[in-house]
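Right, one structure below, let's go through it.
With one protein chain withheld, the remaining protein chains of the complex are depicted in position.
For clarity, chains are labelled A and B in written order, and residue numbers in each chain start from 1.
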Amino acid sequence: MRELRVSYNTRRGRVEALSDVSLALNEAEVLGVVGESGSGKSTLGLAIMRLLPRYAKVERGEVIFNGKDILKMDEESLRQLRGREIAIVFQDPYSSLNPVTRIIDHFAELFREHGYNYSREEVLRTAAELLEKMGVPREKVLDYPHQLSGGQRQRAAIALALALNPRLLIADEITTALDALVEAQIVDLLREVKKEYKTSMLFITHNMGLVAQLADRVAVMYAGKLVEAGETGQVIRNPRHPYTKALLTAVPRIGGSRSLQPIPGEPPDMRNPPPGCRFHPRCPLASEVCKRETPALRSIGDRLVACHYA
Amino acid sequence: MRKPRTFGEWCLLLGSILTAATVLLSLIGDIVAPGNATSSILIIDGSRVEVPPLLPPLSSIQLAGKTYTFHLGTDQLGRDILSRLLAGARFVLAVAFLSTAISSLAGILLGLLSGYAGGMFDRVVSLVMDSLYSLPGLIVAIALAALLGTGLVNMSLAIAVAYIPSYFRMVRGQVLSLKAMPFVEAAKIAGAGSLSITLRQILPNTFPSIASLLPITFADAIITEAGLSFLGLGIEPPTPDWGFDLNKGRQFFLAGYWWIGVFPGLAIIVTVLGFLLLGEGLNEILNPKKWEA
Partner (left out) sequence: MTGLSHATTREILSVSRLKVYFPLKRTIEEVLARKQKVLKAVDDVSFSMEEGSIMALVGESGSGKTTIARTVVGLVNPTSGRVLFRGRDVFSLRGEEFKEYRRKVQMVFQDPTVSLNPRMKIGEQVKYPLDVNKVSTPEQRREKAIKTLEAVGLTPPEDFYNRYPHQLSGGQRQRAAIARALILDPELLVADEPISNIDVSARAQILTLLRELKDQYHLSILYITHDLSSAWAITDKVAVMYLGKIVEVAPTTEIFKEPLHPYTQALMSAAPILGEHTPGKRLVLRGEIPSPINPPPGCRLHPRCPFATETCREREPEILPIGKDHTVACHLYSKS
């Protein structure tokens, strides 16, 4: 993604959800995108798939996949891309699964749409196998989504997403609505998928802990901007941006100190974000230059940071 | 105030202008255009002058030495149509206002009670309301108007009953879903009783839906009133009334005296359109839809 700028046209004015964001994802790599509400992380996933709502506008930028700019693709190429080359799974399994369609029919439709002329038995076999690989009992392939448990639904959605072996899987907060143990299971599953299929993943979440377990690299977003990116272990051990530091210390570590270090202030109003560095009202290091100038994304070794003081 | 951006905002603007104009005209009408609305006699300098009937629009004639222009003509009894329209506006709007007020208050009250109380009371009242709702409004109004008789209040009552179920259903539905909301539970935990919860917590949340329904009821009431008076129910001549005039005008239309019926008809259309646009505009503002962010 290069210089991606996306805005929403709301009743109360224009909201810039992504401000000139540039990110790269390598093959067979899991990139964790961490941010809170308003950071733009979900907009990123939707923009890549060109699934943004009608009132959203991509104002500038490119999304290059396999050498081609997705944003400039025609409808036909886009249709072939979605589901086969790039797949997405959402937080709500009912965004990925149609409640009145049996699981097997989801697969059947997918195969049909992309020109695979499988017979009914072949679809059945392939779908059941995929489900089993994702940890869902084979029999469930003939069920409706509501007959599966929450975790199974999400696994089925993942199975569907991976059915055509896409090169990129976008997971948009897929575990946020799940119980703790199920969440851990899904993360384990994704690790297995990464090992076996070598799929690249964009793992969007607000939970740094999950990123630590799954992602090779992490990108931290705040108020529509990328503030830090780098190798996961290093970013967590040695965060450079004040926001990343604050995020890491805001969550108390079990077994560690019980003192809490809250981040002062409130998330910015995205209709009117703070001038200069958007984090400056809440930053312990903020100075005059932070209020005036937006820090550019600089590389410090392997790390990208957007801070005047990094 | 900025330029309207969406369909709803245009509706709001246009609707507000039309309804404001209508109401204004109905109020100051006889100051602006005094004329003989209810009889063919015009008092000029103390003497009674007979106005000729069936004058076409924009006719100017000499009466008692002065020139008078009848901008919309006169009807079959020599009454100035323009003044009749304006006076009729007052009557029509009064009926619409009264019936809207009665139906909304009754419907809201019953909806609140029924929704919050639940149980057998709710089931019985809902049954009655559903039955009433299934009958066409005009039929209900006709039946009641025939029973109650003529006059402003009777007419308003007859029309109001037909709209009570709309408010009932809407408010009851909202009460049912609001009852389960955590902020209502929080009120209970604070020790609030049913009355307080219903009035202070639940009722204000129904206002947006009610507000967008009111203009629509108003518009509907105007049409129903026109329908009743068209059929000769509810009003007493010579009270000016658009529906009544429309009916009378119908008879004279084929003879070529088109203005007697067309102008009241236009008045009905424009007024109803104004209120409907207002209702549509309000609806969009107060109940924003998902795809408009």
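One rule holds for everything that comes next: a contact is a pair of C-beta atoms (placed from the backbone, for glycine too) under 8 Å apart; a residue touches a chain by one contact, two chains touch by 3 or more.
The structure displayed is predicted, hence computed values, not measured ones.
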**Item:** Visible chains that the absent chain touches, using the contact criterion stated earlier
**Value:** A, B
**Complete:** Contacting the left-out chain: of B:5, B:123, B:188 or B:250, that is B:188
**Message:** Can you tell me which of A:28, A:51, A:64 or A:250 touches the chain that was removed from the display?
**Reply:** A:250
**Request:** Kindly state which of the options B:7, B:121 or B:207 is in contact with the chain not pictured.
**Result:** B:207
**Message:** Touching residues of chain B against the unshown chain: what are they?
**Reply:** 181-183, 185-193, 196, 200-201, 204-205, 207
**Asked** Considering the entire assembly, which residues of chain A contact the chain that has been omitted?
**Response** 36-37, 149-152, 179-185, 187, 206-210, 212-213, 233, 236, 246-248, 250-255, 258, 260-264, 266-267
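Rule of thumb we're sticking to: only the chains that are shown with their structure count from here on.
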**Prompt:** Using mean CA coordinates as chain centres, what's the chain A-chain B distance in Å?
**Reply:** 54
